[in-house]
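To start, I am sharing the structure in question, which I have written as structure tokens.
Missing here: one protein chain of the complex. Every other protein chain is in place.
Entry: subunit A
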């Protein structure tokens, strides 16, 4: 299906158009319109792909393949299953707040901003589609550079350190994954005599347990840095805190999910036996992440830092679900990723808006904002409650399913995970209490400065839609649950069209 590469080329071309439209100086809002149009077109394209997909003929829904570097067995091969589709929709939906809500804090050079944003989105779409390991790695690296520049250019006070930390961590772990990919390719070549990077061919490589474990760890570390899993999370709080609002939304909402997606697609499905043997360690790391992230969230004064640590905690559930070894846990992990993307993305929008209005992220200098900013505060309350996992929201479904699946494997882990849920209620409500409720902070109530502006209709529409999505996910998760079970790696999709 030719629409799959279009999903990557469209944002890239749109980004270039947005950049070029900015160079004609007189109309600076033009580039924003180009960017919004691009994302609308992307949503339309995805809708078309969803409608015309090959439903009912096995788990793989669409396929595209073209030769790229045949001398090394590298093809531009993309396949889409339900998991990819869910992730692509999440990406597309979260692109809207990124573009619509960041016009305010970007200021100069919106063209470059839109180019980088859309280039990152193109890379992410590619990661969710590629089924050639070289192509996957190409996109995996490609999405980092624009993100780095985005943080560097539009980040907050300590952006230089944060940006380079982000880049070195992800790129360094990416190189480990590259060695693992090539190790797999070479072992496949020794076994069959064919050099190929094809996902489905490589999934059939006969491997010794030791080799499978070593290669699996290479992949695991790269994805664990991205997700993040606890000892490898140190880049995340800094990067999230320093990134501009759109950058934080993109990072927390989608970029971290590439880690979860990779764990499912390239760790569990490519090395099923090694992943099963590794599962106890992964479960322990997941629980450690849940508790550690929650514990540190309790101690934060910086609002964005608090949300960043809460991400570490919530994504621990994803790790639990993926390595619980049951379809239920896998589904729960995917729902949790989607819900976390929506709720944390929204929380970063709120924290960014507060910083924009109050020029601080320090919750010690906030308080009583409900009087001044009723809309913003109520939206904040909603997403804080969603993020702590109140029944009726998507997060609850995800956490419940993963914990249930974990209980079957290891009750102690499930109990410890539940403790994390309690802690998340504590820090979320503390955040609401400190920022929105309580007495107004001395410095801001009594004021010569005019009160900061509340959310306007534009923000309320975007965030309202996000709320609606979370509620739908919480009350009727069945469509996502049906889609989210990944297609097995050996069910080679039916080739269609003239391509072999």
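One rule holds in what follows: a contact is a pair of C-beta atoms (placed from the backbone, for glycine too) under 8 Å apart; a residue touches a chain by one contact, two chains touch by 3 or more; residues count from 1.
Here, contacts and distances are computed from a predicted model.
**Student:** Looking at UniProt, which of "ATP-binding cassette domain-containing protein", "Uptake hydrogenase large subunit", "NADH-quinone oxidoreductase subunit N" or "ABC transporter" names the chain we cannot see?
**Tutor:** "NADH-quinone oxidoreductase subunit N"
**Student:** Quick one: which of A:206, A:231 or A:479 touches the chain that's been left out?
**Tutor:** Answer from the full complex: A:206 touches the omitted chain.
**Student:** Looking beyond the chains shown, say which of A:182, A:298 or A:390 touches the absent one.
**Tutor:** A:182
**Student:** One chain isn't shown here. Among A:138, A:295 or A:400, which residue touches it?
**Tutor:** Here the residue in touch with the unshown chain is A:138.
**Student:** Which one, A:9, A:48 or A:168, makes contact with the chain that was left out?
**Tutor:** The single option touching the absent chain is A:168.
**Student:** Just the residue numbers, please: which parts of subunit A touch the chain that's not shown?
**Tutor:** Listed in rising order, the touching residues are 67-72, 134, 137-138, 141-142, 144-145, 148-149, 152-153, 160, 163-164, 167-168, 171-172, 175-176, 178-179, 182-183, 185-187, 189-191, 206-208, 210-211, 214.
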